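A protein chain is absent from this complex, but the other protein chains hold their places.
Which chain is which? They are A and B, in the order written, and residues in each are numbered from 1.
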Amino acid sequence: MSRFEARPIPSRRMMLGSPLIAACAMLLTSTILFYALGQQPLHAFYVYFIEPAMTTYGIGELLLKATPLTLCGVGLAIGFRANVFNIGADGQLTMGAIAGACVALYFQDAQGYWVLGLMLLAGIAAGMLWAAIPALLRTRFNTSEILVSLMLVYVAYLILSYLVHGPLRDPNGFNFPQSRMFNDHAILPLLMDGLRTNVALLFALVAVAAAWFFCSRTFAGYRMKVSGMAPAAAAYAGFSDNANIWLALMISGGLAGLAGVGEVAGPIGQLQASVSPGYGFAAIIVAYVGRLQPIGVLLASLLMSLLYIGGESAQIELQLPSAITGLFQGLLLFYLLAADFFIHYRLKPKFTNLTPLTPVALVTPPMSPLP
Amino acid sequence: MNTNYAISFLASTAGAATPLILAATGELVVERAGVLNLGVEGMMLVGAVAGFGVTFSSGSALLGLAAAMLAGLLVSLIFGLLTLSLQTNQVATGLALTLFGVGLSAFLGRHYVGQSVAPLPHLALPGLSDLPFVGPLLFQFDGMIYFSMIMVVVVDLMLIHTRLGLIIRAIGESPHNAHAIGYPVILLRYAMVAFGGAMAGLAGAYLSLGLTPMWVEGMSAGRGWIALALVVFATWKPRGLILGAYLFGGVTVLQFHGQGFGLPIPSEFLSMLPYLATIVVLVLICRDPKTILLNKPMSLGQSFRAD
Partner (left out) sequence: MNPSITPAHDTRPQLQLLGISKRYPSVIANDNVTMSVMPGEIHAVLGENGAGKSTLMKIIYGIIKPDAGEIVWQGRQVEIHSPAAARKLGIGMVFQHFSLFETLTVAQNIALVMGQSPAQLAQRIRDVSEEYGLPVNPHRLVHSMSVGERQRVEIVRCLLQSPRLLIMDEPTSVLTPEAVLQLFDALRKLAAQGCSILYISHKLDEIQNLCDSATVLRAGRIAGTAIPKQESARSLAELMIGKELPSCRLLPRTPGDTRLALRHLTLETLDPFGTKLHDISLDVRSGEIVGIAGISGNGQQELLKALSGEIRLSDAAAVQLDHQNAGHLSPAQKRAAGLCFVPEERLGRGAVPELSLAENALLTAYIPAYGSGMLKHGLIQNNVMANFAREIIARFQVKCGDEQSIASSLSGGNLQKFIVGRETMLAPRVMIVAQPTWGVDVGAAILIRQALIDLRDQGVAVLVISEELDELFMMCDRIAVLASGQLSRAIPLAETSINQIGVWMSGDFNVSGEIDYV
């Protein structure tokens, strides 16, 4: 790519612009795809991307889906900034859901919202515990947290499968792999009548604010940022690599666990064979498209949420395959990574004013000339 | 335990090991050249759906396998374009490739769910099939099992004894030095990435044509990630891949034979074994930092740009 050269300083404009460019590119590609699938491109575009946000109920659904994405995304972003790659968020989410469900089912005859509180704590703890495994293995045994956390996703899925087919299965459920429905005190209160959006949204917003504060104002956030940008500088400054790894995984694990509890105590209302359509993985995309900034993550989760909901309505109204959603999500991340190129590189400009070199340090001639 | 049972167990182990060997061999070459491609899972799925789809439509498994290699190669080139020419972060791009591959394969395969094709035929090698014990075992092997073992040997010889192998190893250690000598580093890395993609695609096709002749969304179930772990386990030397893959193959197959052994363990826990084994194996290898420092290609994961 000899037509491009490295920028002396990364471009601020492109840092803000690249997600927008990526989103536009994805929208353009999707329109082309609609056409290729035999749809009216503009109508399909409307049904997929615009219609879901046109009703109050639709906005409620958007916010509902954005909640777990934001919770997971915020946590992942903090980790990615420090080069700690928690790919197993979906597993931590699943374990959080399981823990919350266990509490709900154990105390199913209890009254009072303390059950809900306990469920939330259990979910966060379970997520953190599940993330502690890759943290421990990375800090003690130098194993890649990418591979370990990912393997644990499959393990978590299998644990869930075992539970809903066995010990936690609803005896009155006609042998479906799902648990009893939770009682009212184990369900998150709704924010507004008629919408499924619940209190978890507030958790997500608090998480965004807390993450922003953490990243920009705390020293711990600074340490993680430096570790990701310049590991040698972090070592030089005396920042503990291990502390950063634990912090990153505990935060993202806890938030993912919270997202998991939020799902089963929210729209699902019980424990099922699958509690997540891959939120933990979609959150990776959300984190990057949000440029690893908390506010950006919130906006990106809304976009991602739109992709999920739009996919569902497009399937119903236009008989478009639901698998299109996953395709769009992958494309979005590809476009973002490609657009990021322009943050650090630009087209070679024509040469105008050039400054000559300043002479660099001379080692002065030796004190005594040689014989 | 009688002989027939043992043969059947070993044969299924070989079957389970084969996609791992294929994918890991491809990824090993890519990593020796200094590029970390985490998208193996995505490429395998794309290969699986392409292989199944083409075989289903054309009736020819050979055509299907070729299509799978091509499909894996093509998506790997997206990764190549981003990381080699646009300097994107290799980890993020690899993850993107996986997610994209999952989505793309689900999309392309939507019409194939529930369909079936004829599985790959077993290969009856003349003479060998008549040997005691080994004969009936080999009789259960299809061509891909042999192919995968040949590929490992070929890649091993290539890396150690050929000029190309020397160049790949040099690029993997220091792309800047290789570039200074005059080697087309980016072009060679593209070629290696493409090779890795083709191998991953082939591995995926073996899943949908050989092991379980059908298409299901996400049917690789993490095998692509296990292949990545295998490369580490083998400390980037092809010889270690066979041992590792057969170990994993055996563990994977245990979940089906678990009931046969009369173990009172729920099937889900047996299914966990490959994943847990991966973690254990990684810990064992990575524990001593010297092992990794000595064997990991020095430029692995770092972007390279020719000035």
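To be clear about the criterion, a residue touches a chain if its C-beta (ideal position, glycine included) is under 8 Å from a C-beta of that chain, and two chains touch if they have at least 3 such contacts.
Worth saying up front: this structure is predicted, and the values here are computed from it rather than measured.
Note that the undisplayed chain, when the full complex is considered, contacts A, B.
When the whole complex is considered, the residue among A:40, A:55 or A:218 that touches the unshown chain is A:218. Interface note for the absent chain: among B:3, B:57, B:116 or B:177, the touching residue is B:177. When the full complex is taken into account, the listed residue touching the unshown chain is A:235, out of A:32, A:192, A:206 or A:235.
From the options B:6, B:150 or B:166, the residue with contact to the chain not on display is B:166.
By the touch definition given at the top, subunit A reaches the unshown chain through residues 5, 8-10, 217-220, 222, 226, 229-230, 232-233, 235-238, 240, 349, 351, 354-371. Counting over the whole complex, subunit B has residues 163, 166-167, 169-170, 173-174, 176-178, 180-183, 289-290, 293-294, 298, 307 touching the chain that is not drawn.
Note that only the chains that are shown with their structure count from here on.
Distance from the subunit A centre to the subunit B centre is 28 Å, each centre being the mean of its Cα atoms. Per the touch definition, subunit A reaches subunit B in the complex via residues 1, 6, 80, 85, 87, 137, 141-144, 146-148, 150-155, 158-159, 161-162, 165-166, 281, 284-285, 288, 321, 323-331, 333-334, 337-338, 340-341, 344-345.
Chain contact summary for the complex, subunit B toward subunit A: residues 38, 78, 82, 85-89, 91-93, 95-97, 99-104, 106-107, 109-110, 217, 221-222, 225, 228-229, 232, 266, 268-269, 271-272, 275-276, 278-279, 282-283, 286-287, 289, 292, 305.
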